[in-house]
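Every protein chain except one is present and positioned as in the full complex.
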Amino acid sequence: MKHLLSIADLGTDGIEEVLHLTDSFVEVSARPIPKVPALRGKTVVSLFYEDSTRTRLSFETAAKRLSADTMTFTVGSSSVNKGESLRDTVETLRAMGADAFVVRHGSAGVPWQVAAWSAGASVVNGGDGWHEHPTQALLDCYTVRRARAERGLDPALAGLRVAIVGDVKHSRVARSNVLAFAALGAEVTLVAPPTLLPPDLTGWPVEVSHDLDTTLAKCDVVYLLRMQLERQHEALVPSLREYTARYGLTSGRARLLADDALVLHPGPMNRGVEIAGDVATHPNAVITQQVANGVAVRMAVLFLLLGAGGDLGG
Amino acid sequence: MAERERRTAPPYGGVFVARKRVMDADALRRAITRIAHEILERNNGLEGVILVGLQTGGVPLARRLAQAFVEIEGAEVPVGSLDVALHRDDIGLRPVMPEAVTHIPVPLDGAIVVLVDDVLFTGRTIRAALDALTDYGRPRAVQLAVMVDRGHRELPIRPDYVGRNLPTRRDEMVDVHDEGVDLGEMVKGVRP
Partner (left out) sequence: MAEGRLVVRGGTLVDETGERTGDLLLGDEGTILAAGEDLDVPAGATVLDAGGCIVAPGLVDLHTHLRQPGNEEAETVETGCRAAALGGYTAVVAMPNTDPPIDCAAVVREVLDLGATAACEVAVAGAITKGRRGEQLAPLGEMADLGVRLFTDDGAGVQDNRLMRRALEYASALGVTLAQHCEDEALAAGGHMHEGEWSSRLGIPGVPSDAEELMVLRDIALARRTGGRVHFLHLSTAGAIEAVRAAKAAGLTVTAEAAPHHFTLSHALVASYDPLYKVNPPLRTDDDITAVKAGLADGTIDAIATDHAPHPPEAKEAPFDQAPPGMLGLETALALALTELDLPVRDVLGLLSWRPARIAGLHRHGGPLTEGAPANVCVIDPAATWTVDPAALASRSRNTPYAGRTLTGRVRHTVLHGEAVVVDGEAQR
C-alpha cells in the first residue's frame, strides 16, 4: 500500500488487515513506555489546511509512538490563496525529507493531487472537504468491533444494522463510514432530512429514512454526525431546535435504543443539538473509546505505509 | 524458525522441505524437562520467574516449559508472549508485520525474564526482543532458552539454556514443531 486516500482503495481485505494490525498497536499504546522503534528515521508531515487539532494530534501521536519524526505545516484556509501553491509546498516538504504526508484540506480531492506531486512519499487522507476521512471510518469500525467484543457480543460487523444520522451531505465522515461499514457487511441506513442528504445516492449501499424513531428501535449502532450550526442559515433546516426535535438523539429518544446498541460520534459534539448531554455519557456511548482507538488505528496505517512493505526487490 | 519468518525471510517464500529429523518427540520432551531443571537450578527456584515466548515459534515452547514446572515443582509461573516485529532492525528491508498481539501478564520490574524461542540463528530477533522488553520495565535478569542453537551469530548473543546444538549451513532451515525438530531447506517455486 502506497497511499491511503479512500476507504475504497482498501477494500474489505485491506480494512480487515488494518483492524487486525490495530490490535498490536492498542497493546503498544498500553505499555508503560508506549513507543516502538518501527519508524525510526522516517518523517511524517502533517499538512493541514484546515483547523483540526484533534485529528492532527492523533496522527502526530501515532507517528511519535512509532518513533517517526514529525513536522507540522498548518495554514489557515483564509491564507491559501495568498501563499505559495499547494504543489510548491508539497515539493518543498518532500525535499526536506518527508516520507509521508497526512493531508487535511477543505477542498475535496486535494490528497489525490498531493499524491501526484509527492515524488514517492506516501499520502494519508486526513479529511478532504465533504469527501472522505478514511482513518475516522477505520477507527469507528474498530471501536464497534472492540466494544461489542467487550460486551460479549459477536464483534463481526457483518449483518449489523448501522444508522448514520444527520448531515450526510456535507460529511466526509459519513462518506467514508458508508463505504467501510458496507465493505464489512453492515446494513447502513442514512437518517436525515432530504436537504441534508447528497442529491443523488445512485450506487450508495444504503437505505434512506426520514424517521429516526423507527430506525433507532432496530439498529445495533447509531452514528450521529456533527450538525454545523450554519446549516440553518442556508435554509437546509428551519432551525436547530426543529432539527433536534426530529433528528437529535434526545434523552427520551435514546430509550428507544436496544440495550446493547452502541452510540458513536466523530466529535466535536454539539451537546443538546445532535446528542443530549446525558446520552453522550451513557455507558453504551463509546465516543472517548473512538478517540483512544484513533491513535492505534493511525499507527497501524502509518506502519502499513512506511514500515511493513519493505523493499521486496532487494 | 518461526512460521512467519519461514514465509517471508530470504529467499522470500517457498516451501520448507524436511530432509532429516534431528530430534523426535521424546527427545524434544526430554530437552524441555532438562531445560526446566536448569532454570530451576540456576535461579534457586521459580521466585520472580516469568516465561516470555517469542511469537510465534517460542510461544508453544514457553507453555510446555510452564507445564514442566507444574509437573516438577507444582508451581505456576506466568507465561507471556512477545512479538518483536516492531523492534526489528530490518524494517524497510524486508516485509515485516506483527503476527500476534504481545501479552505481558505481570510487571517486569525486578522479575527474572526467561525468553523462549525455538531456534537461535543470527541473534537479531533476540536483540529486538531485549529492546522490546525494556519498554515494559526493568527486569532483574533476562535469560534465554532455545530449543535449537544452529550457529551463524551476527551479534554477541549467547543462550543460557539450549535443547540441542545443531551445526547447519546458512541456507538450511530448522523447523521445530510438536513432534520434534526437522532439518531441511526452503524450496522455491513450489506452492505450499
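A few remarks follow.
First chain written, first letter: the chains are A and B, and each begins at residue 1.
Quick note on the criterion: a residue touches a chain if its C-beta (ideal position, glycine included) is under 8 Å from a C-beta of that chain, and two chains touch if they have at least 3 such contacts.
Bear in mind the structure is a predicted one, so any value in this text is a computation, not a measurement.
Although it is not drawn here, the omitted chain touches the following shown chains in the complete assembly: A.
Remark: the omitted chain is touched by one listed residue; of A:1, A:57, A:108 or A:156 this is A:108.
Considering the whole complex, the residue from A:42, A:131, A:253 or A:298 that touches the absent chain is A:131. Set against the missing chain, the residues A:120, A:199 or A:283 yield one that touches it, A:199. With the whole complex as reference, residues 80-81, 85-87, 105, 107-110, 112-113, 128-132, 172, 175, 198-204 of subunit A touch the missing chain.
Keep in mind that, in the parts below, only the chains that are shown with their structure count from here on.
Our note on geometry: subunit A versus subunit B, Cα centroid distance of 39 Å, whole angstroms.
If you check the complex, the residues on subunit A that touch subunit B are 21, 23-24, 26-28, 31-39, 66, 303, 306-312, 314.
On the subunit B side of its complex with subunit A, the touching residues are 12, 83, 85-87, 90-98, 100-103, 131-132, 134-137.
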